[in-house]
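Of the protein chains in this complex, all but one are displayed in their positions.
Take a look at subunit A:
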Amino acid sequence: MARSLDDVTKSANIINEATQHFYEVEKREGNVSPLAEGQIRLQGAQVTNFSSQYGSESSISYVALNLAGQLSIFPKYGDYTQSCVVRTYGPWWKDAPASTKPYHGTPSFTSEDFLEVSFSEYLYPVRVEIYETYNPGSVVRILACDGAGGTDTDRGKVTWATLWAQDKPQLAKQRPRIFAPPIKKVNFATNLIRIELNSSYLDYYSELDGIKLVGTLTLPMDEIFRNLPPLCFADEDWAENNVIQSKKSLQNEEKNLYLRVISDLECKLGDLELTSTEDSEENFFTYLPRELLQLILSYLDLSALCKLAQTCTLLKDNCYDPLLYADLNLQPFWSQISGFHLVNLVSRCERVQRLNLSWLGGAGHIHHQVLRRLLSSIRKLQVLELSCCKFINSLYLISIIESCRTLTELNLSGCTSIEDFSIFNTHSLTQLKRLNLYRTKIDAQPMMSLLQSNPDLEFLNMSSCVCLRPQANQILAHIGLCCKKLRGLDIWRTTNISDDGFSYIYNNCSQLEDLDVGWTAALYSQTGCFVNLARNCKKLKKIFLTANRTLRDCDLLAFAEHCPDLEQLDILGSRSVDEGAILEVLEKCTKLTFLDVSFCVGISEGNACEWRDAFPHVDIKRSFQDISSS
């Protein structure tokens, strides 16, 4: 973000230059990107699946379905409603009190969100063009689906081929861009492309205008891949020069830690040599105590463990030891796992405590009995993540709830196929500390049963739950009365919330640290709700009041006075907030690291630049639509 108005002018020039470049290419060649002979370019027909979206469920603004269809913005650059945007970006959600502990292993899997787009015809992919119109650089993987492939026709296997992947998200200049990396040649025709995104290094939300698939109707020659014309600007030099310093130092620290551990291990192993006699049944590993072998194996990730288990019986016994699977993360392998693999894992799953099955289901059918068998074989499962599992419906939910009585954390975000949550009325879980129901269709009755049975609930995410809207205030009242230990509440886009329900939250949940009430149109500052919130919940670290048009100076002054631990504050789109109040927050809340003042009528870019200079530890965000007029 800009430090001075000169920076803004420089950025504006870069953006305008890029936009002009694309306009000229279009004028010259009839299309923003040239097409070779024999190739067809198709725009996305429909977005069939996605992990999250910034917009409302039935809206056309900032929603995932904007990725398909015609381009609406490109080659302009800015924060426009016609774009496709995912819910989160940057480190902010990971740094917030409500963040979950990351899973161990698989550092090469960095995807946080995904979008699947279908096309009207089957093409052999030659190029995938992603039109980025704001904060480019979020795409980390591109996959193509071979629906007709796989020989396991009875098991309904679906294969996904990775066309392109990069572990470290790229750093790109802030300007409109057609992202079209060199993709691997595959020998099948596809009509379904999946892109995986990681926006954690970006300055603000990454916004995409469209996706186009360039391909041929018949298997292409290899030369086509070698002779593809370059499309976007060369960003390599930019990436070299601008690695984020703090992240780099963290990686160095971790590397040093690993090096130290390895050298310790080397000392402990001493001078053992690898001897091989003709018919010796002993090997190197038999000299080691089992605990030491387990220690070594604990550094390996799941795929390495599986491969190692195939080498010899001793290693197989050790690799299958249930204690190695306390943290089981299957999300990185979503494209390969079907019910068959889950059955094979059953023997190793006794001691699993945290199980991540997010994103599964895309690679083959998983029967609900398989899931039940897997979950029943686990003695005391505490954390179960099923984010974006489209195959989970009411039947599966029943299997899950009946098999896992001891769950303390349940993540069902994005499980839009569940229509009936009434299982919670009869067999509710009782030990929940964390519950994520983002974008599910849960309705009021099961929700209230869940709240009544789980008084220890600490983190609740019921954002974008459309079916809860009619009784939103009653549900908030229930939360306040039943869950007094609440530390994090995410009710983003729960539109009918007003002070009637919200008052129960601030009057009862004094331990609240993380609160997101963005895009809730009926919370009026004039009722005093925000001042009361500040007075009663002094431990607040994160407050998101995005698009609350009623916010006033007195609310910000209340936060400044009563919430000294405040770290993240979002007041996007407020109409009547003045610089003075924001300055007060900046001065009094010394632990502040994030402040979003985008589209606030009373705040100019000049204000933002001044504050960035004066308070360098605070990342002050100010988004724009047309940079020349911001």
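Criterion: a contact is a pair of C-beta atoms (placed from the backbone, for glycine too) under 8 Å apart; a residue touches a chain by one contact, two chains touch by 3 or more; residues count from 1.
Just so we're on the same page, contacts and distances are computed from a predicted model.
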item: The complex's invisible chain, by UniProt name, from "Protein phosphatase", "AP complex subunit sigma", "Translocase of chloroplast" or "Palmitoyltransferase"; value: "Protein phosphatase"
item: Absent-chain contact - pick from A:Ile60, A:Met221 or A:Leu323; value: A:Ile60
item: Candidate in contact with the missing chain, chosen from A:Ser33, A:Ser399 or A:Thr550; value: A:Thr550
item: Of A:Asn16, A:Thr48 or A:Thr81, the one touching the omitted chain in the full complex; value: A:Thr81
item: Those residues of subunit A which, in the complete complex, touch the missing chain; value: 55-56, 58-62, 69-70, 72, 79, 81-82, 521, 524, 526-527, 547, 549-550, 572-575, 598-599, 601, 623, 625
